[in-house]
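This is the structure I have questions about; it appears just below.
Note that one protein chain is taken out, while the other chains of the complex remain in position.
Moving on to chain A:
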Amino acid sequence: MSPTELIQTDRFVLSETERSAIEHEMHHYEDPRAASIEALKIVQKARGWVPDGAIPAIADILGIPGSDVEGVATFYSQIFRSPVGRHIIRVCDSMTCYIGGHETLLESVQNALGIGLGQTTADGRFTLLPVCCLGNCDKAPALMIDEDTFGNATPEGMAALLEQYP
């Protein structure tokens, strides 16, 4: 499937689960606007990313302008606005990891997957992204795959590590 086919601006409908989760979240705050980020996370969790059509749908529930939701959705780099792979690899490129061997680690991941930063493998399995800190500086270089953080990562161990994420 090409990415353009995934962008549904016209026919986007929030699922009942997404809708009720957003409405639930909204009631935690005095100002529904405060639930913007959570709402985007709910959609992203269900779909892997936030399609354009989700913006007016979320704005509608929260009762705020679409431009406000779009502003939040484009501000945070961890809200994905184009389709991503089944697994997200975030390789830390901050100072400590850089000294600790980030470059060779990144190269090995890129070689193993055949993609560069910001790209997704052809089989839709992995998306590779840089991240500026994982709070794991004592075990540099660090990377994160989905929810799992790995420290002291080595180029040699990468193949086995990636195998765990089918």
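One rule holds in what follows: a contact is a pair of C-beta atoms (placed from the backbone, for glycine too) under 8 Å apart; a residue touches a chain by one contact, two chains touch by 3 or more; residues count from 1.
Here is the rule we use: contacts and distances are computed from a predicted model.
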Protein name, per the UniProt record, of whichever chain is missing from view ("Amidase", "NADH-quinone oxidoreductase", "Amino acid ABC transporter ATP-binding protein" or "NitT/TauT family transport system permease protein"): "NADH-quinone oxidoreductase"
Candidate in contact with the missing chain, chosen from A:T17, A:T74, A:N111 or A:N152: A:T74
Contact residue for the chain not shown (choose from A:G66, A:P130 or A:G151): A:G66
Where the unshown chain meets chain A, residue by residue: 31, 55-56, 65-68, 70-71, 74-77
